[in-house]
Structures are given as structure tokens and as C-alpha cells.
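Okay, handing you the structure first.
Missing here is one protein chain; the remaining ones are kept as they sit in the complex.
Naming follows writing order (A, B and C), and every chain is counted from residue 1.
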Amino acid sequence: MSQVTLADLNAASQSDFVAALGNVFEHSAWIAEAAVMRRPFGGVAALFGAMKDMVERASSERRMALIKAHPDLADKTQRAAGLTADSNAEQNSAGLDRLTDAEYDAFERVNNAYRAKFGFPYIVCVRRHTRDSILRDVERRLPNDAATEMGASIAEIFRIAALRLDQLVTASDRLPVNGRLSTHVLDTHNGKPAAGIAVELIELSELGEARVVTRAITNADGRTDRPLIGNRPVPLGRYELRFSVSRYFAERGVPLSDPPFLDQIPLRFSVSEPEGHLHVPLLVTPWGYTTYRGS
Amino acid sequence: MSQVTLADLNAASQSDFVAALGNVFEHSAWIAEAAVMRRPFGGVAALFGAMKDMVERASSERRMALIKAHPDLADKTQRAAGLTADSNAEQNSAGLDRLTDAEYDAFERVNNAYRAKFGFPYIVCVRRHTRDSILRDVERRLPNDAATEMGASIAEIFRIAALRLDQLVTASDRLPVNGRLSTHVLDTHNGKPAAGIAVELIELSELGEARVVTRAITNADGRTDRPLIGNRPVPLGRYELRFSVSRYFAERGVPLSDPPFLDQIPLRFSVSEPEGHLHVPLLVTPWGYTTYRGS
Amino acid sequence: MSQVTLADLNAASQSDFVAALGNVFEHSAWIAEAAVMRRPFGGVAALFGAMKDMVERASSERRMALIKAHPDLADKTQRAAGLTADSNAEQNSAGLDRLTDAEYDAFERVNNAYRAKFGFPYIVCVRRHTRDSILRDVERRLPNDAATEMGASIAEIFRIAALRLDQLVTASDRLPVNGRLSTHVLDTHNGKPAAGIAVELIELSELGEARVVTRAITNADGRTDRPLIGNRPVPLGRYELRFSVSRYFAERGVPLSDPPFLDQIPLRFSVSEPEGHLHVPLLVTPWGYTTYRGS
Partner (left out) sequence: MSQVTLADLNAASQSDFVAALGNVFEHSAWIAEAAVMRRPFGGVAALFGAMKDMVERASSERRMALIKAHPDLADKTQRAAGLTADSNAEQNSAGLDRLTDAEYDAFERVNNAYRAKFGFPYIVCVRRHTRDSILRDVERRLPNDAATEMGASIAEIFRIAALRLDQLVTASDRLPVNGRLSTHVLDTHNGKPAAGIAVELIELSELGEARVVTRAITNADGRTDRPLIGNRPVPLGRYELRFSVSRYFAERGVPLSDPPFLDQIPLRFSVSEPEGHLHVPLLVTPWGYTTYRGS
């Protein structure tokens, strides 16, 4: 997906504008076509506000059509044919292209139940989710009435659109769509940052297998060079951070028990704010540790 | 196994004494027969010292016979016929009666390699071990020479005998054969012991499946009514303690994120001193925790 | 003060009983004289209950006489002549015999104000207090009406009597009048209890000088041989515990900065439950520490 500046969008022909932003809302270029009349935009937030406004002012038939323009979840992974490239990438980001059979069955079952009840597909901004949290979300929404779910669907569509727009358009402002997950290892045995610690971030799953999200080595400041998750929403879900500490201390000649009391330290936690900055540090000696939700 | 007092043993006929203690050393009643001449014993440590002395003064042929009187490890689980009841119970204590196929293969392979090299069975005091630590022990001992391994075998036989004697004889003193693993949960959100927390102790395994060692609920003092492991050696190995903290805080009306930042907290650690007192406490709020090796 | 057993009190002559317990309530032997009729007592709690009952059933004139039988606070330290030995020891326990001029002035001022308003002396169970907390208590009580203060005075008199009775009578039960303050130092640099750490407990004061309550050295288990405060109420007030940690680590060859980052660690806290068990541990490396209210 190539990026475009807001200045260029403001200056572009109407058709170029629509070509650039036509898929910010899935299969619904009419929104970009309507928003183009509001140019120029002082920022990407103003542009997004205009597009949302078009949706909110549209007839309820048109909003329903927008909802129905979205694919079924997971099912998409089967019939990738009809998916936009954006939808495909989004679904893959949550691991929906790598479901176990049990997970796939669970997704299909709740999706079908949702469609059967409401007559439109279950829509969720998958970049904000893990497999577990999607199942949790749909189970929570299933008992709702149709009006509530139309509202919920539009809200999710706005989240999807905001993320697409953030990726597509560069401007002096940014939409508040991204979060960050970071860590920091302090060696309180030696009173300094712990450099060279192997860190693994694992996404846990109720139904399927745990999945390695990323691996990193702490730098001289005890941090990872890049956030564990950054420049995107931190998906809602359960995680485990694993720190290989016994090798670190052994290499520094610190006397350890055999086997070492602490070897690989797991920190298990959940993410509840995908757009927030979540910092999970570790203060560690060979004989104990402290962790907390930092910021 | 019925218990007997040291006073009764001091007063018993020689044959009753030997009947009571004949199997402290596997299939080797001659040791009790020799030790009986040293009566009376002022304590169980003195009794055990006399029995050890008999072994140490015996000819090397006799010591080798003692070694060969012991069963092969794990193999026993197959041919339980020839095992003493003590040996059987000991091996079961380490889970050797519930090995996965991969574990059983690993045990058989190293056992056979050991017997092939040295001409006598691999002996280890299994009550001090987990499946993992036995495999680690035999792999460390395999490169030794025969004299070293005869010494190591006798040392393990003494550990086995000490544990049997400790279970069998009550006296005013006790042999230092038992350790303890305990925990304590402090709620530093409310400044008091955390009562009613579900705690699970898991034995981890490289080859096979994790195994629940015990489950408990913390009492009003934040402790478990009995030690997690007590009145026996704490088996060498890797463990995970799991504390269900989100339910505890939720039941007390503490505001939590959704899902809660901390739900089930895992503490992973290794045991290196089976006869020691290992205390693994948890200081916890809904947003962070501290653990350390206490005493 | 010599102790007496409850059994002996149950069997004693009426006059011996009254002689033994006549001063449990200050200058008011009539309470013991009335309670003697209720013998025998199954426990010291029953005995105390009977004595309280006599006070509660007495006429309000008699209760006022009981109140007025008590000395003025602090003033007593000046005119020790008329004080019972018990009153004298109690007041000294709070340091009322060692007031600075500023403190003495403050005590005299509030005492006089209290007596001027209510017509009877300000009574408080001084063994449960520090100098600061007494001033705080009287300032909180001064705005009350007389009926409230008569009730408050009787409640304090019961606390004084319970403590005297606890010191005087041994029985199979005990009155819940004593608390405990303890500490524990864990060296999380080396993973073991910190032995040989010098610990100081200081009582802080708003008006006067800080006062050393006790000094101790941690034993092999990282604890002090006796509680810092024990077998008595822990006086309400502000305290500082000081731990000399740099010498401890230096003696063990741990590399430290020059000067050491942590030398004498102060933990400042308040006591709010004199009859409770307050545990204030320290988990420490040369580079950081953790403390918390334990139990």
C-alpha cells in the first residue's frame, strides 16, 4: 500500500482522490466520493471526521449496505477470492489464516450464529484483536438486539477505516489508532540495566496453540531496540513475556544454584487497551523479581 | 509401613530387630544383622551411623552385591514382580509409574547404557528427584569411571536407607532427610494476607507432560494449611506455582481492567536442595507482583 | 509486680483476692470487692468480664468517682507522689517522664483545657500510645460533649485495667491486649536471609526528639531473636526502622559503589492497631529494596 500526503490529496483531481481513498471503507467508494467535496482538510483527523460524517448522515439502508459489504470473518481465509487486499492483511494480522481446526470450528460456529440472527456479517476491527478476544467479543455481542449491533458494526467499521487511513495518508497529525507494548530489564543484583537478555513475546490462546509474536535481545539500556509491539494497535488478548535470565547471570560470573533457581521467567498478562502504551518491566536478581504495569 | 519406636528396637529380640530393619537396605538384611550388635542406640542418627558403618567396613564384593540387589529404574514399572514394596512406592513417588512413551524410552536408553558400561544398575534416591532430574543425573554420571560410580551408588543407597529409616523408626531425634516447599500470598493492594487464593503446584518436564503436584487454597494468613511439599525431600526439578489472583480481587470489589491485567500468575523456579526449606512468596496487587526465594 | 495464678485467686480468701486485684482499677478496690462474689472464674476473660460488669452496673456517680480517681497525664511526672506504681510505670512507658519542654508545655496545655471543659482528668491508656498519638487523641476528644467523654474515659479505663490484669494473673487464656512488631531481612542479592544486619527502631515525634525504642542484630534467619516490640501493645505512632546494609554487603565481598548507593535504609511507617501483629520486612540488594506491611 503506497502512501500519499494529505497535501497531495487536497490538490488531487476528484477521481484521483477517490482512487486513493476509495477502499478506506470496504467496497464503499461512495464515502470518499462524498468527502471530496469537503476539501481542503487541515489534517488527517479532519479528513477522517468528514468521512465518518458521510456515513452518519447516510440513510440507514446505505449504512446496512456498508455493513453487508464486509466479508465474513475467518470464512474469508477459505474463500480469499472476494476479499480486498486490506481485509486479507487485516485478518492475517490476527492469525486468522493460521487457525487450528478447533479454532476454525469455533469461529465458523459463532459467525454463522451471528449472521443467522442478524442477517449481516459479524464485523470487528481484527487488528485490535487476537483469536481469543474475537471469540469473546462475538459471544458478548450475540445476545444484543439488531439496532445495537448495527451501531456496534458501524463503530468497528470506523476503527477499521481509521487504521487504513493512518497507513495510507501522511499528514502533520496522526489518528490515535496505535499503541505500544514495551519492556525493560533492570538487573538489581548489579544495579544496572540488563543487556543481552533474550526476550520472547507469546500470544496465548484458549483454543489453539500459543504463538510467538516476537523475539528480541535487550540492549545496553536493558530495553529492546524497538517496542515489542508498536506502530499498530496492541491486540486485545493474553500474553506471556519470557526472559532468559540464568544465562545472563551465569555469563557474568554470578554464583547460581544448580539448577538455577530462576531460569526462564514468564510474565503472563492481558492487554485491555489496544491504543495504550503498556510497559511491562522486570526487576531481577538470580533469586527474585518484580514486575508491574508501567507506562 | 508400620512404625516402631527406637526404644522398642533397643529392647527387641535380635530377630525382631532384623525383621523390622531388614529392608532398610534393599534385599540386604545382613546390614541390620550386623548393626544389631551395636545396641543400644541413643538416637536414630546413631542407629543409621552404625548401619552405614557396616556397609563401609564390608568387603568391596559385598558392597557390589548390595548395589546389584537394587532394581533397574523404570524397568521396575514394567516388571513390578521383583520389586520390594519400598522400591515400588519410591519409584511411583517420582512418577516413574506414569511415564509417557518418550520418557520411558529415554529412561530405558540411559539405564541400559549405564548397565552396559558399568555392569550394575543405575541407582538413585528417586524420592529426591523428578523425572527430569533423574535423566540429568544419569547423563552426568555416565562419563564417570567405575570406582567413582561405585562410590556414587553407595551414597545414593545411604540416602534411600535414611529415608526408609526415617519413615520406619520414631525417636527423639530425626535424620535430616526432609525438606519443605511453602508459599505465602500478601495482598499489597489492601495491606493484608490474601485469603482464598487458589494455588497450583506443577512439576514441569522436558520430555513429558507437566504434572499437578498439589492444589491448595490460601488461608486467613495467606498461607496454605500444610506445606505444598513437606515431611519428605523436595524433589530436584523445575516447577511452576500458579496463583489465581483476578478472581480474588474481583470478589473484593477492586476495579480491574477487562480482561484483568493479571489473571493466573505463574512463578517458575527450580529446586536444588531437596532437604532445604524453600519458601516462594507472592506480593501482589492487580497491577504487579514480587516474588523471591525466601526461607 | 508479682504474678498470681487464676486458680489461686479462685481459692483465695476474699480479702486476699481484693488485695491482689484492688488496684487493677486505679484507687477503686470496690470493683474487686464486688467481683469476688462471682467466683470461680473459668478464665481471665471471665474474671475481667465480671469486673467490667461491676463498673457498668454501678451508678453514674460511682463511675465518675472512678474517672476522677485517675491522675492527670504528664502532670503525674511532676508530682509523682500521689501516683500508684502502676500509673507511674505506664506513663513512663510512653516516655512521659522524659518530655522536652515543648512537649511538656503541649501536654499541660491540652490537659488543662480538657479538665477545664469536662471537670475530670483526661484519661488514656498510655501503654497503647506514643507522645504524638496522645496529643492527637486529646485534640480529637476535646470537642466532644461530656457524656461522650465519660464513655470514652470508661473505655480507656477498661483498657488500662485489662493490661494490668494481663500482667498480674496467669491463666489458661489471655486477654487480647498485646501486639507485636517484627522485621525480617532477606538478601535477594544472594538469595538468603541477611544475618548480622544492625537494626534500629526509632519513635518519631512531631514536637520532641526522636527516641530509640530498641536496637537488634538480625540472626541466621534474617529475623531478630525477639520481636522489636512484643508482649505488650505496640504504641500508636510514627516510627522509623533503620537497617545498616552497606556494611553487610561489604563484609561479604559484594562490589559496591563509593560511597555505597544504599547505606542505612530508613523505613518510616505508622502503627494504627496496638493489639495487631505488624511485620515490616526488607528485601534488599545493594541497589534496591522492597518493603510492605506483612503479618
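Some observations on this one:
Quick note on the criterion: a contact is a pair of C-beta atoms (placed from the backbone, for glycine too) under 8 Å apart; a residue touches a chain by one contact, two chains touch by 3 or more.
As the structure is a computational prediction, the values presented were derived from the model and not from experiment.
Among A:28, A:133 or A:188, the one in contact with the hidden chain is A:188. Among C:101, C:145, C:225 or C:258, only C:258 touches the chain that is left out of the view. Seen from chain A, the chain kept out of the figure touches residues 186, 188, 191-193, 221-222, 283, 290, 292-295. Residues 236, 238, 257-266, 268-270, 272-273, 287-293 of chain C touch the missing chain (whole complex, contact as defined above).
Across the interface with the omitted chain, chain B contributes residues 188-192, 257, 261, 283, 285-288, 290.
Following the convention adopted for this analysis, only the chains that are shown with their structure count from here on.
Taking the mean of each chain's C-alpha atoms as its centre, the chain lying closest to the overall protein C-alpha centroid is B. Chain B and chain C carry the same sequence, and matching their CA atoms takes a turn of 180 degrees, rounded to a multiple of 5. A separation of 47 Å divides the Cα centre of chain B from that of chain C. If you average the Cα atoms of chain A and of chain C, the two centres end up 58 Å apart.
Multi-chain contact residues of chain C (touching two or more other chains) are listed as 188, 191-192, 283, 290.
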